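Every protein chain of the complex appears in place save one, which is left out.
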Amino acid sequence: MGTTQILFWFLTALALLGAIMVLVSKNPVHSVLWLIVVFFAISGHYILLNAQFLAIVNLIVYAGAIMVLFLFVIMLMNLNAETEPQKSIWMKFFGVATGGLLLSFFISFIVSSIDLKNKTAQLKEGDVGLIKNLGKVLFSDYVIPFEIASILFLSAMVGAVVIGKKD
Amino acid sequence: MQHVWIVLGVLFVLLNVAAGLIWVERRMLAMWQDRLGPNRAGPLGLLIVLADTLKLFFKEDWIPSFADKKIFVIAPAIVVASVLMSFVVIPFAPGIVVADLNIGVLFFLAMSSLGVYSIVLGGWASNNKYSLLGAMRGASQMIAYEVFMGLSLMGVVMMTGSFRLTDIVEAQRSVWFCFTQPLGLILFFIAGIAETHRLPFDIPESESELIAGFHSEYSGMKFGMFFIGEYLGVTLISAMTVTMFFGGWMGPEFLPGWAWFFIKTFAFILFFILLRASLPRPRYDQLMESGWKVLLPLVLVNILVTGAVLLYLKG
Partner (left out) sequence: MDSLQLQALLPFIVLASASVVIILLIAARQSHTVIQITGFLMMCLVVLAMWYVRDVLPRAIMPLLVVDGMAAVFTGLIVFCVLIIGLFSFIYFEEREENPKEYYILIFLGTLGAAVLTISRHFISVFIGLELLSISLYALIAYLRNRNNAVEAGMKYLVLAAMSSAFLLFGMALIYMDTGSMDFDGIAKQLQTQGHSPALFVTGIGLMMVAVCFKLALVPFHLWAADVYQGAPVPVTNFIATVSKIGVFAVLVRFAQAVQLQSYHFAVIIISFVAIVSMVGGNLLAIKQQNIKRLLAYSSIAHLGYLLVAFLPGNAAGIEAGMFYLFAYSITLLAAFGIVTMLSGRQADADQLEAYRGLYWRNPLMGAILTVALLSLAGIPLTAGFIGKFAVLNAGVQQQLWLPVIVLVITSVIGLYYYLRIISTLFAETQVIFPKEKSLHPLFVAGTYGALLVLLILLLGAGIFPSAVIDGIKNFLCQGFRIINF
């Protein structure tokens, strides 16, 4: 097992642990922190795939900005065990049942998928993720969706202003 | 093996600089405020550094019973860790850089954006209303200023065509970017002050209204971590300013590169302290308004003009 593989398994385990902890944490602030751990692990995966730009932007945008806003809101909401609505036991039961079904569904599909085994991701190969190549592709082949994405943000901005303004 | 020495050397120098700044700041503030400052312990009062550190170590390390303990302990570590990580990409001299990443600028931005967690989590975990207020202010301030901190560096990146910091330094061989990107420099520095929450932008702590804000409840070495983190942040922003705008290690031949780097960085650290001595603190809403309504548009204008000029020069 090379370094890359060890790193891969470590990051994968970390991401899964983080994701599970997000769900089982009683305190929403702890959940957010575990989610940040997940983002770090995923950024690590991006780096393994040689997509450095994506990795670092994932950190800047998600870990650095969005999760701070999450924390911000959660802190202002003053959540604690008393204010949390109690879900009935049936609710929990059906939640677990549907989630478990979906999981078994996926696992059975992935296991039964024959040609999945020769479709492993190629680590440390490919240079599309490098910032220079990414920029070139974004501004040539994918320029229209890129512009549409900017319009998407315009829409989100106008929407936020409309909903948020006081008058 | 050389690599390990570089890492250890950088770490050693940085921690000493940060500690030394305790003395520098107090002496300088005293000088500008027309008093003496610490002058008893050792020559010129230099041993105050040691005394202060020892004091921090031996103070009772108290965790409030009402605090969220795990987060309370983690918070001060985050600030030091994130700032130290940022130094990884900074080239101190030709060949003396821990990791010369090709996304260096972005790495710096990512790490500095993580620093906000120490404030937010520290303030929240303290379970104290003043701390929480400080944390809230810190979060919104740092998010607002982070946005154009990144954008203010894009002018330099566009002119260099690279995110690698050594490339950026090399690109300044003929002319420093402080002459071609003056607006970028000013905006980056303002954002840098806000990111390190130093006076005049120390709104998260503002001792006169929030009794030290997010670190009210901290004591002992945990408080020391915040303290060190702040000085490291000041050093980091100074070093980044030098790297991005003042030619990094470049300078006349009679001194080696690292010496020029340290001289320039030190000048900016002094400038930070001078700012603290001379400027009042703005109100919170003023800070946010100037950030979003004045500085952000200016940054965008800067990028636009830079891009247009670059295209024009290219033909």
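Think of it as A and B in the order they're written, each chain with its own count starting at 1.
The working rule: a residue touches a chain if its C-beta (ideal position, glycine included) is under 8 Å from a C-beta of that chain, and two chains touch if they have at least 3 such contacts.
None of the values given here were measured: they were computed from a predicted structure.
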Interface partners of the hidden chain - shown chains only, full complex considered = A
Residue, one of A:10, A:93 or A:109, that touches the chain absent here = A:109
If the hidden chain were put back, which of A:23, A:89 or A:144 would touch it?
-> A:144
The missing chain sits against chain A at residues 105-106, 109-110, 112-113, 115-116, 119, 141-145, 147-149, 151-152, 154-156, 158-163, 167
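The rule is short, and it goes like this: only the chains that are shown with their structure count from here on.
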Residue positions on chain A within touch of chain B in the complex are 27, 29-30, 33, 36, 52-53, 56-57, 59-60, 63-65, 68-69, 71-72, 75-76, 130-131
Along chain B, where are the residues that touch chain A in the complex?
-> 68, 71, 101-103, 106-107, 109-110, 113-114, 116-117, 120-121, 124, 132, 135-136, 139-140, 142-143, 146, 150, 163
